[in-house]
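Here's the structure, in C-alpha cells; my notes come after.
All protein chains but one are shown at their positions in the complex.
To keep things simple, chains are lettered A and B as they appear, and every chain counts its residues starting from 1.
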Amino acid sequence: MAEIRLENLRHSYLANPGADEDYALKRLSLTWQDGGAYALLGPSGCGKTTLLNLISGLLTPTEGKILFNGRDVSHASPEERNIAQVFQFPVIYDTMTVYDNLAFPLRNRQVPEAEIKSRVTEIAEMLELTSTLSNRASGLSADGKQKISLGRGLVRADVNVIMFDEPLTVIDPHLKWKLRSKLKELHQRTRRTMIYVTHDQTEALTFADQVVVMNLGEVVQSGTPVELFEKPQHTFVGHFIGSPGMNVLPCEVNGGKAQFAGRTIAVDNGAAATGKGRTEIGVRPEFVSISRGGLPAEVTRVSDAGRFRIVETRCGGHMVKLLVKEGDTVPEGQTHLVFDPAHTQIYEDGWIAGAKP
Amino acid sequence: MSLELIDITKRVGAETYIHPTSLVLPEGSFNVLLGTTLSGKTTLMQLMAGIQSPSSGTIRFRGQDVTRFPVQRRNVSMVYQQFINYPNFTVYDNIASPLKVAGMSAAEIDRRVGAAAELLRLQPMLKRRPSELSGGQQQRTAIARAIVKDSDLILMDEPLANLDYKLREELRDELPKLFAGRNAIVVYATTEPSEALLFGGNTATLHEGRVTQFGPTSATYRAPRDLTTAQVFSDPPINIADVEKHGNKLKVFGDESWPAGRAAENLPDGRYIFGIRPHYVTPLPVKAKTGEIEGRVLVTELSGSESVIHLSVAGKTWVSQSHGIHPFEVGSQARLHVEVNRGLFFLPSGELVS
Partner (left out) sequence: MNKTVNNRAWWLVLPVFAMVAFNALIPLITVVNYSVQETFGNNEFFWSGTTWFKQLLHDDQFIDSLQRQIIFTATVLVIQIPLGLVIALCMPRSGPWVSVCLVLMSLPLLVPWNVVGSMWNIMALPDIGLLGKGLNALGIPFNYTRQPVSAWFTVILMDVWHWTSLVVLLCYAGLVSIPDAYYQAARVDGAGPWAVFRYIQLPKLKHVLTIAILLRFMDSFMIYTEVIVLTGGGPGSTTKFLSIDLVQKALGGFDLGPAAAMSIVYFLIILLLSWLFYTLMMRSEAK
C-alpha cells in the first residue's frame, strides 16, 4: 500500500526531445492517496498508457520523479516497485492450473506453501474461481482469464498498487457489467490502491473515486465523477465525459452576460467571465429541457436509448441535444428550450471562465 | 423486394450453428443482430452473404432463389470488426477498389469516391495510406468502400467494437444517416443492447443459434416475447424474481408483498417470473404503485450523474440504476422501490404474458 506522488514528470520516446510536441507526456504533478480508486481517462494516444508504464516501471521517465510513500522509485524496476498489472488482453500461464497461476507470484518470492495455500484460497473465493482452481487456466473464458490476471495481483500482500490497462476490452457487454462491479467490489473490500486506464468514460466514472482526464499528453482535469460531470473545466472534458457529450455553443459575453441566438442566457459563472478570446456556452443534454418559452428550436431527430430519448434540435443555427425521459412526450417540429442556469457555464478559449490558468 | 431467409439452418459436423430461422428483411431497412459472442450472428451474416451456404432452407433475394449463389454473384459488401483495408493502396484507391473491379469509368469512379469520402469526412485523407490513419479513419475507409458500390446488401460485423468510446459514439450517430434514402438492406451485428436501441430500425435477438424475436427495435425492447429475449436485450442485465399472484397482491422473495398493479391486473392467480429493468428500481420514492425490496449492498457505482447499486436479495443479485448520486455503504442493508407497473410478467416456461 502506498501513496503515489508524481513530481514534474515528463516523458519522451525520442532520444533528444526539444519542443513540447516531442513529449508523449507533458509536465505532470499529481498525488494519489493510499487505498484510492483512480482512473486515467482519455482517447487513444493521449499519453495515458505512457503514464501507466512510467508508474509500473516498464518505462523510465525522461524528467521528474515518481515517489511511492516518499521513496523515489523513478529508476526502480517493476519487480522492485511491487506493483501488479492487468493487461488489455488476458495474460495467463497456459500450462499451469488456475491455482498455480494464482500462486505464481508468491512462489517467485519464496513464500511458504502453507501461506500460499491460504492466500490463494481466499482470493479464489473472492473472485468466484474456487470451483475452477484445479482446471488448466487455458480452458477458461476471457472473463475468467482476466480474473486470474487480477488475482495474481491480489494474492500478494505487499502490492503497492494494482493497475488496469483497459481490462474489459475483450469482455462481452453482459459480462462486462459483472466484472466491472466485481472490480469495484474488490476495491471496496480490499482497499488497495488501484489505477484504471481506459477510454471508456462509463468504466472510468463508475470505478474511480477520482478521475484524471488526459488529452494530447496533458492532464485536462482531475476530479471526482460528479465534478467532471457537473463542472467540466474544459470543453474537452464536457465533450469526452457524458453520452452524448456537452453542448458547446458559441456565444458573446458582455458584462458577465452570455448572448446566444440573440437572447441572454443565464449562466453559473457569468461574474468570472472576461469576454476575451473564443467564448462559448457549455450545457449538458441532461440540463436542457423543453418548455413553453425560451430559445426557439426545431426538433430534427429523436433516437431511443431505452430509459431516455436523445433529442437533436436546431437552435440558433447550432445543434443542441437534450435528453427526455422514457414516457415523456417529445414535441414535433418547433419548440422552445431552456438551459438550467446552475449547470450552464461560460468557456473562454476552451477553459471554464474563472478557472485558475 | 427483400431478402428472405426461409427455414435456413447451418450445421457443421455434430454442431448446430443456426437452428431453423426465417427472416424477411425489407429493402432499405436497417437491421440489427443482437446477441452475445458465439450466439450465431457472424454465421447468420455469412449465410446472408453467401460466404457459407445453409445446410437446409432457402434464401431468396427479390423473389429469386439465391441459396446456392456464391458471394461473388451477390451484390454484397462487408465491414468487419478489424479494420480491413488494402495496406498498399491510398484511401482513394481503397474506396475505389470495388468500382475498378466492376470496370467503371474513371470519371464515374472519381464522382462516387468523392461522394462517399464526403459522407464519411475522409476528403483530407484521400492521398494517405491506411497505416497513416487513426483507427476511426481506417474504419471510415472500410465503410466508405462498403457503401460506394451501391450494394444490395451491406453487412457489418461489430464494426465499432475496436474503436474508442467517443469515436464509437460519433460513428454510431452517423451510420443511420448514411443509409437513409438508400435501397440497400443493412445488417449490423452487435453485442451491445444500447447500440441496437440507438440505431432503431429492426432488431433480431439471437441466443445460442436461434433468433428469439425479430421486429421493430422499440417493440422488441419493450415487449420481448420471452425471458431470453428480455435478457439478451437488456444492459445492465434485467432483474428477475419469482412471484406468486394472489388477487391484487404479489408475493415476492418470500416475505415481500407488492401491489399487483396494472401490468398483472388481468392475470390469473399463480406463479410467474417477474422481470424489471434496472432503471425502474430506484432508491427514490416514486409516485406510481411500487413494491419494495430489501437487500445487502454489494457494490455502488457512482458515475457523475447516476448511481448503479448492486444488491443481494434472497441470494439473487439485483441492479438498480438511478438518476443522482446515492452513496450506499457496501455491506449495509438498503430498501429500494420497484415500479411494478413497468415490469414484465413471464410464465415459468419463459413466455411473456404481460
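Here is the rule we use: a contact is a pair of C-beta atoms (placed from the backbone, for glycine too) under 8 Å apart; a residue touches a chain by one contact, two chains touch by 3 or more.
Please read these numbers as outputs of a predicted model, since none were measured by experiment.
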Give the residue, chosen from A:30, A:67 or A:91, that touches the chain omitted from the document. A:91
Can you tell me which of A:48, A:119, A:152 or A:174 touches the chain that was removed from the display? A:152
Which residue of A:60, A:77 or A:300 touches the chain not shown here: A:77
Residue ranges of chain A at the interface with the undisplayed chain: 56, 58, 77-79, 83-85, 87-89, 91, 93-96, 104-105, 108-109, 136, 149, 152-153
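Everything below uses one rule, namely that only the chains that are shown with their structure count from here on.
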How big is the gap, in whole Å, between where the Cα atoms of chain A centre and where those of chain B centre? 25
Inside the complex, what are the residues of chain B that reach chain A? 36-37, 134-135, 164-167, 169, 191-194, 197-198, 200, 217-218, 221, 235-237, 277, 279, 298-305, 308, 310, 319, 321, 325, 330
Using the touch rule from the top, collect the residues of chain A that touch chain B in their complex. 43-45, 172-174, 177, 180-181, 184-185, 188-189, 199-202, 205-207, 225-230, 239-245, 286, 303-307, 310, 326
